[in-house]
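Data first, discussion second: the structure below is written as structure tokens.
Here the complex is missing one protein chain, while the rest keep their positions.
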Amino acid sequence: MSKRTSRIVWYAGLVFIVVLALAPLVWMLSTSLKPEREIISTGIRWIPESPTIEHFTEIFTKRPMTQWMFNSLFTATAATILVLVLDTLAGYAFARLRFRGRGVLFIIILSMLFVPIQITIIPLFILFTRLGLTDTYWALILPVGANVTGVFLMRQFFLSIPAELEEAARVDGASTLRILVSIILPLARPALTAVAILTFLFTWNSFLWPLIVTRSDSVRTLPVGIAQFLSLRPGMVQGQMSIGQSMAGAVAAALPPIIVFIVLQRYIIEGISRTGLKG
Amino acid sequence: MRITPSAAHRGEATAAQATKSLGHHSLTPYLFILPFLVFFVLFRFGPSLAGLGIAFTNWQAVRPPQFVGFANFQAMLRDPLFGAAFTNTIFFVAITVPALIIISLGLAIFLNRAIRGRSIGRLAVFMPYVVMSTVVGVVWTWILDKDFGLMNAYLNIFGIQDVPWLVSESTALFGIIITTVWWTVGYNVVLFLAGLQDIPGELYEAARIDGARAWAQFRFVTLPMLAPTTFLVVMLTVINSFQVFDQAYVMTGGGPGTSTLTLVQYIYTTSFQFQKFGYGSAIAMILFVLLVLVAFIQIRAYRQGYEGVE
Partner (left out) sequence: MRKLALLIVVVGLLALTGAVAAQDDVVTLEFWGGWTGPDGAIMQELVNTYNAENPGVQVNLTVQAWSPLFDAFIAAASAGSSPDIMAMHPQETAMFVNLGLIEPVTDIVAASEVFQQDAYVEKAWDLQNYQGEMVALPLDLGLHGLYYNVDKFEEAGIAAPPSNAEEFLEAARLLTVDANGKHPGDEGFDPANIVQYAINMQTNHHAFYQWYALYNQLGGQLISDDGMSCVMDLDKATQAWQWLQDLVYVNYAAPQGQTDYARDFITGRTAMLIDGPWQIPAMIAAEADGLNWDTAAYPTIFDQPAAWGSGHNFTFPVYADPEKRDEAIAFVEWLGANSFDWLASGQLPIRHDIIDSPEFAELKGRQPFVDMLPNQVLLPNIPKFSEIFASNAPTPMMVMAQRIILENADVRTEVENACNTITSILSMP
């Protein structure tokens, strides 16, 4: 096979992959822009015949979408900052500092990855009720601080940084915190980005806990809010559920993380891959 | 984030070096750990222990829990729904994990070519991963709709009769598997891509000089060099696959019949819908033990394989 044909084949493959990956999202967008009448007429139409934003106006005027979005954005951002601070400190300690019980503690922390989150919901809810913090931003932000993956990722990354760098600083008499802040952190951007994006996505997307712990629209997050009018399992809901509105809700929920991802993609992918693999 | 023996050893060594000058009686490590530990104990470890402890009780919502010993575990043996959930979960893992590994490795190798347009492919493949599970579920329910779905419309073009997807016991789990693969494959691709880029080009050069063809290069250079990455990816994929919940909950609710009931969904159903916290926690306990076991086997297998290669 000549170099040219192989190139053509490769590009054909690339187009195929890109189409397959994006088609469902494009279909979601396309459906959300069709009037209901057009949606229910059969046949595939990728470009809406008579495009409309009526479903978006409907969900943005009749429901507090902007409030839900703000709540999601605020709690996800706050939780991400919290996790970055906690996990950097803890990850560094697990990677570089020696203390009694380090190994056991690390294994206990990791083993929590195996406990399904669903069974912690009731005890957690009782705890937050005792604290008087249900239906507050605190309830949405604080539990994310117990993020296990973040500690693991940060530790693995710190392990990959040559210890000699710190040695020199330590000889100069710098404190551990100072070494971490001025020497290690500047190198840790990929890891920080990875942990940040994973935490942000996790918080932004989480459903069950916010569902249980929030009540009012002033605190409620987007996934819980839109669950009201997403037609989960057609036919399950009494009363007509508009497919167009459902898809418009899906678009509104999916768009912010997609935009963030497209804008920051270089850092995100670099972060995830670097952290994942520089053992 | 490889949990390789070599990395672990290296970690030990560097940590030892670092601590030498630090002194052993320092409080610093504890101060570093403490903030996280407070959160961890309060919001993850504590609730998990409490949750697992509930497994030995009969607890219905507001009634005070009663200790019942192993009764919940015995009940599991006679519970056909638990049996179905267990089998479905194993089946889901057995199909999804290899599919996710093979497809993502294939995609990564395909995209690992210094050519213009590569980043677009990587971007597109990763994109679904940032979309929330409820949205993924809703969109795919719509795509897999038997009568009006996009999927069947295209299959019809190729002369394939309507596939019932989510409304048949024989196909529903595959509908969820397809959704899951589409949704999560990008994460693995990114990890594999990074692994591939770490393999020194000289190794391929040397292999080519030795006359190795593409397959031989893959078999004797790529695979062994990628082993740490593969181990990590498999581990993460297995853990996530065992805990599949959101997609199934949104798309089928465990049906038709019991064909898509998974363990985590059954935990959720018994705890919340049937208000049997104790029984739900007992099932969670089984899942926990199962996962620890699988992780243990994987680490063992990996160590043996790794030492074999070295």
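Per-chain residue numbering starts at 1, and chain names A and B are given in the order in which the chains are listed.
Here is the rule we go by: contacts are C-beta pairs under 8 Å (C-beta built on N, C-alpha and C of every residue); 3 or more make two chains touch, one makes a residue touch a chain.
These numbers come from a predicted model, not from an experiment.
When the omitted chain is restored, the residue from A:I179, A:A227 or A:I268 that touches it is A:A227.
For the chain left out of this panel, the touching residue among A:I44, A:V85, A:I126 or A:V181 is A:I126.
Residue-level contact of chain A with the missing chain is found at 37, 40-41, 62, 121-122, 125-126, 128-130, 134, 211-212, 215-216, 224, 227-229, 232-241. Even with one chain removed from view, chain B keeps its contact list with that chain: residues 58, 60-63, 75, 80-81, 84, 145-148, 164, 166-169, 253-258, 261, 269, 272-275.
Basically, only the chains that are shown with their structure count from here on.
Our note on geometry: chain A versus chain B, Cα centroid distance of 16 Å, whole angstroms.
The part of chain B that touches chain A in the complex is made up of residues 1-2, 4, 6-7, 10-11, 14-19, 21-22, 24, 26, 28-30, 32-33, 35-37, 39-40, 42-48, 50-52, 54, 107, 110-111, 113, 115, 117-135, 137-143, 145, 148, 150, 153-154, 182, 186-187, 190-191, 193-195, 197-198, 228-229, 232, 239, 243, 245-246, 250-253, 264, 267-268, 271, 277, 280-281, 284, 287-288, 291-292, 295.
The part of chain A that touches chain B in the complex is made up of residues 7, 10-11, 13-14, 17-18, 20-25, 27-28, 31, 40, 42-44, 85-87, 89-90, 92-99, 102, 105, 108-109, 111-116, 118-124, 127, 142-143, 145-146, 148, 151-153, 156-157, 159, 162-163, 166-167, 170-171, 176-177, 201, 204-205, 207-208, 223, 226-227, 230-234, 236, 243, 246-247, 250, 253-254, 257-258, 260-262, 265, 269, 272-277, 279.
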